[in-house]
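Selected chains from the complex are presented in situ; the others are not included.
By letter and in written order, the chains are A and B; residue numbering begins at 1 in each of them.
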Amino acid sequence: MMSAAFMSIIVVQSSPVDIESGLGIALVGMTTVFFGLVILSLVLPALERWVEDRFGLDRKKKASLLQQDTDKSMTPVEVAAVSAAIHVHFCLLDQIENMKLTWETHEKPFTPWRLAGRAEHIQESGSLQNRVRSR
Amino acid sequence: MSISSKLVMWITGSLQGDSQHLDLLSYLGDTGFGQVEPGNVIMIVIGLIMIYLAIKKDYEPLLLIPIGFGIIAGNIPYNPALMPIGYQDVLGGQQSVFSLFYFGVKSGLFPPLIFLGIGAMTDFSALLSNPKLLLLGAAAQIGIFITLLGSLLLGFNLQEAASIGIIGGADGPTAIFVASQMAPTLLGAIAIAAYSYMGLVPVIQPPIMRLLTTKEERLIKMKPVRQVSQTEKILFPIIAFLITAFIAPGAITLLGMLFFGNLLKESGVTGRLAKSAQGSLNNVVVILLGFAVGTSTQASYFLTFDSLKIFVLGAISFSIATAGGVLFAKFINLFLKGGNKINPLVGAAGVSAVPDAARVVEVEGRRYDKNNHLLMHAMAPNVAGVIGSAIAAGVLLSIVPH
């Protein structure tokens, strides 16, 4: 204990010991960094094999399902609907999360078209809220 | 001696045979491998199980993932003499980063901020539409007080018993708030019990609900809820706050933030504030709160017989609360006529655990009649349960000497 405290004082004050300590530190440090990442690089392939064995089939199925979705060709009308839908997904997400605590949402079927229909109304009433007063 | 020859000696660790010095072997003693104890491993496994349940079973993932990862991070073994890492380490006055996170828990700051967010995302329409369902949210709080008595019998002191009782409130932030003020050493166990059982509501409640109700009762259809005007929604948080805060001033902090958040949402002129209160602010606090609670479960504090007792008491508490809600619904029915009768399943939602308990009611109701949608009715006692357990917390904070 005392000798450790004694040594640490030397380490801070005298330069040759500092460099010596520095060499030790550098060695321990670099070894640890390598050791850590080498272990990681050995574990990851094992992880891959394990996941492959357990979940391999599921993944392929999903991939083919995804394929079908993206291959559809659409009419302009469909695209308009879908563009409203993307919007609803990403922009209204917060609102939808909000609604989950109420009973209203769960009653209505999800209808992007009617949602689009309500846009103009929202537009008008909403304009009253577009203010900046956050002082 | 040349530097290169010294280098060789460093590697073999033989520079100064008998004194403590820096080499690979001594560093190895300071790594997790050198410091590990069985408790660490047990806690890390608990953390992994929580993460598994959150992802696979979808049990309260927003909190179990932060808590689970926090448990792992807080239980990685290390040599505390070298640098501050953990939530309590203090080396020469230096604070660790985890102790700064934990300050938000210890000071009681995080739970009210979460209540602000909950207020800003809760719609009290269901409750406004059928105010008598509020009473079911009151009845379910019986679990809190019976558990308090049970905890006293098991040898906990008053403050600890009060904190353990609040688990029966089925409300994570309330439990953490009370425990942080009255029983900080039990906080980890209480928080984890509260959230675990909130996640397990779909497992715990159904058998109790079935046991205490007849088939006819479960088939009761309730009148559709009425449309609630915006004016009522705006006035509700103000009036409800005034009434509840006068009755239980100890709950001013929690209920104040809950109803403040709701006013921000309903006022119609502070949408951007409500959005941030229930969005980014809530998310950041949830991340830090969960992680901090997790890190505070270091094996030496957590793996005790007390924690086990807390888990047992918590399970009892949840069961009593569920029974309290269901039975009180049946009691009210004695005074109500045909079309106005309450489906007693709805009483189970009085425990809080928003919105899981209400979903359980919906699922149970539809098990017996596919067209009987109880969710909207169950939301009323569900949010009333949040208010009820906050009032209970306020009373306990006022009258239990601490």
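By definition in this document, contacts are C-beta pairs under 8 Å (C-beta built on N, C-alpha and C of every residue); 3 or more make two chains touch, one makes a residue touch a chain.
As the structure is a prediction and not an experimental result, all values here were calculated from the model.
Asks: If every kind of chain is shown just once, what is the true count of each in the whole complex?
Replies: Composition of the full complex, by label: A x3, B x3.
Heads up, the rule we're going with is that only the chains that are shown with their structure count from here on.
Asks: Approximately how many whole Å separate the CA-defined centres of chain A and chain B?
Replies: Those two chain centres are 24 Å apart.
Asks: Using the touch definition from the top, list the residues of chain A that touch chain B in their complex.
Replies: Those residues of chain A that touch chain B are 1, 3-4, 7, 19-21, 23-25, 27-28, 31-32, 94, 97-104, 106-107, 129, 134.
Asks: Which residues, counting only chain B, touch chain A once they are in their complex?
Replies: 3, 6-7, 10-11, 19-24, 27, 121-123, 125-126, 225, 265, 268-269, 271-272, 275, 278-279, 354-355, 373, 375-377, 379, 383
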